[in-house]
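Excluded from the complex is one protein chain; the other protein chains are retained at their positions.
Chain nomenclature is as follows: A and B, assigned in order of appearance, with residue numbering initiated at 1 for each chain independently.
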Amino acid sequence: MAAAYAASNGVRSKRPRMLDQATAPAAQDVILAIENLRKSFPVTAAGGVGKAALLKAVEDVSFTMRRGEVVGLVGESGSGKSTIGKLVLRLLDASGGRVVFDGVDLNTLSRGELRRMRRRMQMIFQDPFSSLNPYFRIRDILAEALVVHDIGSGREDRYARVERLLELVGLPVSFATRYPHELSGGQRQRVGIARALAVEPALVVADEAVSALDVSNQAQILNVLMDLRAAFGLSMLFISHNMAVVQNIADSVVVLYLGRVMEIAPTEALFAAPHHPYTIALLSSIPIPDPELKRRRIALTGEIPSPIDPPSGCVFRTRCPVALPACAEQVPALRAVGEGRFSACIRDEAAASILA
Amino acid sequence: MSSVIARGPGDADASPSQSISVYGQAFRKLLRHKLGRSGLAVLVFMSLVAIAAPLLAPYDPTTVFYEDFLAAPSWRHWLGTDDVGRDVLSRIIYGAQVSFQVITVSVVGSVIVGSAVGMISGYVGGRLDHVLMRIVDGMLAFPMLVLALGVIAILGPGLTNAMIAITIVNIPGFARLVRGQVLSARNLDFVVAARALGASDVRIMVHHIWPKVAGNVIVYASLRGSAALITEASLAFLGLGVQPPTPSWGGMLTTSMQYWNAWWMSVFPGAAICIMVLALNFLGDGLRDALDARLSE
Partner (left out) sequence: MLAYPNNADAVPATVTDAEGRADAAATPPLLRVQDLRVEFATDRGRIIAVDDVSFTLRPAQTVGIVGESGCGKSVTSLAIMGLLAAGTGRVASGEIMLRRRSGAWSDLVKLPRTQLPDIRGDEIAMIFQEPMTSLNPLHTVGDQIAEAVFLHRGAGRAEALERAAEMLARVGIPQPRQRLGAYPHELSGGMRQRVMIAMALSCEPSILIADEPTTALDVTIQAQIIELFRSLQDSSQMATLFITHDLGVIAEVAHRVLVMYAGQVVEEGSVVEILKRPKHPYTRGLIASVPRLDRPERGQARFFTIPGQIPEPGRRPPACRFMPRCAHAEVGICDAAPPPLEALPDGGSIRCVKWRSIETAPHA
């Protein structure tokens, strides 16, 4: 399960910290450790005039992922979940903090070392239409990973491997000579998965991998991911805004809001008894296809604040139904609230008081 | 690796249709495009004429018919003769060789150099981009002909130097176009995917970004081709391009200036230039429609 670092922001030394002995799993068990990760983008004010501001996309995010684990990274727009995915693969450079993959700090790698490292960590994209090069045949899309990392001997061998990859994701071998535009969305997403698996990575970042698909395709692709996970013991960072999907596929969940971690918990515990008021409200907002079901909805008023000018203290306090004056004063630290559970809320009785 | 995914029955019944690449589709669309198709046909015809000039031309373009100078069109000289008695039809046919040479060499040259500059500028970015684009801006500040004249002034007149001048003046346009396209292509999902895969920068530029950019470059090249032809004609007209007695359409126009009553000396080469420019523009239109359809798909 994902474990948070006990100490979060505020009282940190600038020196890179080793894994916290108290809360972190044994080091060889950890495939990915994210430590105090930050990313901000410079933005210019509307119309290009005025002072440039900083958009804080990711603020002080820390969690770890065990080998073979599926961690769900959930949140609404502006939560920074996709940015974290790109930072993990170093497709973006972090503004602060570290990403430690299999014991190696990615920031310390040279360009060449990073390229070789990419063989071990791969990404599945959201949009199956734009993520495949339209000028390539399917077999060349899949063979590219093999060429880049010098896997296989010659064209014949690579194409043979491509055929095995197609079978692996449930596509007919005859698709090898097709172009992406000749495939349906679900079929293309299978190609996207096959491409990520071509180099046999240890970690896969799936960024909204099923969000662009129709319901029936979505279920098929989730099955493909679950089967591959069972077959190869893949570790997966599963980024999604769909809580119901995450509930079904992830072992543990990191809930983000406005670039900060709100709650980290094992999946079953989180859905059974969410602790953070945001998690509670989020879960209660999700429509369930049962017209007879009676539930309480925690209606959140207002809008998600701008990440350029986030609220002081707890970023959720402006919409929180149980916020106190104290919430504006300092950023709440992630604290343990149960077996493997962490919540960035100063109120212990939050859940009870909302639902009362 | 073995198959761990059960295949859905519906997956196998996918159409057995012929796979066509994106550019294959675009070419088919071009052939369905009326203007594009006719432009292409005219250019193919003209290039065949240029290649087969020795077979088609009734006379050698430099042969002087002393008894026939400034002769009006007749059965002997279909399009008349010029001021020194050379057959206008033969000179137009051979002149096509010069025109194609100028268009091909200068457009290909400026595409290669301009695209490389634009690609590197857009992909690498930062200070290099800044420096390269200021140079490009500086070049774009001059009217094309003035810039070409400046280059000729340094290199001296002649066909080769004219082609070099035309190449140079076309580079900034391609560089700007490609840079803009690269900036948007750089963040496309499939380009990011290639980066995530560990592909090298050169590989990403050549295999992933260039094909995306190439369509627009081809469209622009066909339009620049017509501009190159006009620039060549203008340089020849000013006596700075092809040197006599080599026939060129622009050069023929120049000489015709002094013989305004020998209308055939100006009308026919002028028409040849016109037709070729139109054909290139029609082709450009057709290409734009064919390739745009693909981009929007």
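Operating definition for what follows: a contact is a pair of C-beta atoms (placed from the backbone, for glycine too) under 8 Å apart; a residue touches a chain by one contact, two chains touch by 3 or more.
Keep in mind that this is a model prediction, so the values were computed, not measured.
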Contacting the left-out chain in the complete assembly, out of A:L37, A:M123, A:A206 or A:I304: A:I304
Candidate in contact with the missing chain, chosen from A:V88, A:A176 or A:L283: A:L283
Among A:G68, A:G152, A:P321 or A:G340, residue touching the chain not depicted: A:P321
Residues of subunit A in contact with the chain not shown: 46, 76-77, 184-187, 214-220, 222-223, 226-227, 230, 241-245, 247-248, 267-268, 271, 281-301, 303-304, 319, 321, 354
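Rule of thumb we're sticking to: only the chains that are shown with their structure count from here on.
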Subunit B partner contacts - residues on subunit A that touch it in the complex: 89, 91, 115-119, 122-123, 125-127, 130-137, 144-145, 148-149, 164-165, 167-172, 174-175, 177-179, 181-183, 187, 192, 195, 199, 220, 223-224, 227-228, 230-231
List of subunit B residues in touch with subunit A within their complex: 1-8, 11-12, 14-17, 19-23, 188-190, 192-200, 203, 207-208, 211-212, 294, 297
